[in-house]
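A single protein chain has been removed from this complex, and every other one stays in its place.
After this line comes chain A, so read on.
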């Protein structure tokens, strides 16, 4: 139940939310910077923990609905409270997280402990005042968006209008208004009339960061479709189709499986989007549909191991990816490794998130995997990689060089070295 299933910074980066397999959400808050000692940025400490989803049982279909949190998305802050959307396979919930650090004291009719005073003892009136108290963080569900998805929800994405959001399952995408829970509009439906003809499923979806009418969704066949909601009520016809023709020299039985896109993310500017398939990260320019502008190999040494990875189901692992602005991209791999690619310098690095190999406050040492041949010192051979230690979820602070990396059970927060 402690397996982390999603990680997300809020819009200011002050808060970091994680969801786990047990349906819990844990929010971390960054300490306010100590202006005097500016040798490091504030650390993240636990701010709030709450149970977002509970396991449910669908009596009609005799199915258990897992409480695992698939995605968390923050709303931009509009007042003192914070809002986030969290979703499991079937239900999306809007949570309000608010602070309480004052409480009223000096009621006329009640004692401080809540007992009612004997009215005959009240001889004077006073005005209650707010006095400080220990900080209390409360989370309360404000909206529950349920019963709109037959298949498992894999993505939620808040629109740039901050009023609507989309939720995507394997075959459909629905559009919601944050205020309205009893209705949603189906905007994409790829379910064939005959399920036996099904060959493609939706794997991820996201709204454009600036154009509130544009969204993209990726498929299990390695394609991304960009849709414009102004075109029609049901966006079954894409406006753009992004697909790279297959490289015939790399063709194998597993080509289709490894082409399945596990995550799609727009760059902060909205000009580019990044997709993650099993072995690589691709950067696409929205103006060019026939191929990506850049391709980065995450762990090409696994290409010769695909049959074994298929056999143990690792080939179906869904890795996420994230942007740092529009310049650096990050994604996870096996053996608790994660990779960063700098688009400008074309440099890449492999780092490891583990306690044994890194003491706190030490600089992470770059790692290297030896694909074949003689293994150099400090290199790790492909065969000794631990495929149970996978980093599927990573997040980058929206403004600073602070990253959050989730291994199976642990959350690591790294920051770049300040001089």
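Side notes on the structure shown:
Keep this in mind: a residue touches a chain if its C-beta (ideal position, glycine included) is under 8 Å from a C-beta of that chain, and two chains touch if they have at least 3 such contacts; residues count from 1.
Going forward, contacts and distances are computed from a predicted model.
Entry comment: the absent subunit's protein name, as recorded by UniProt, is "SRTD2 protein", drawn from "DNA repair protein RAD51 homolog 4", "Large ribosomal subunit protein eL14 domain-containing protein", "SRTD2 protein" or "Origin recognition complex subunit 3".
Contact with the chain that does not appear here is found for just one residue of A:304, A:384 or A:410, A:304.
Within the full complex, the residue among A:200, A:228, A:289 or A:342 touching the omitted chain is A:200.
In the complete assembly, the contact with the undisplayed chain comes from A:257, out of A:26, A:81 or A:257. When the omitted chain is restored, the residue from A:46, A:63, A:144 or A:288 that touches it is A:63. Even with one chain removed from view, chain A keeps its contact list with that chain: residues 60-64, 148, 150-152, 170-172, 174, 183-186, 189, 193, 195-196, 198-201, 203, 220, 232-234, 253-254, 256-257, 260, 304-308, 310-312, 316.
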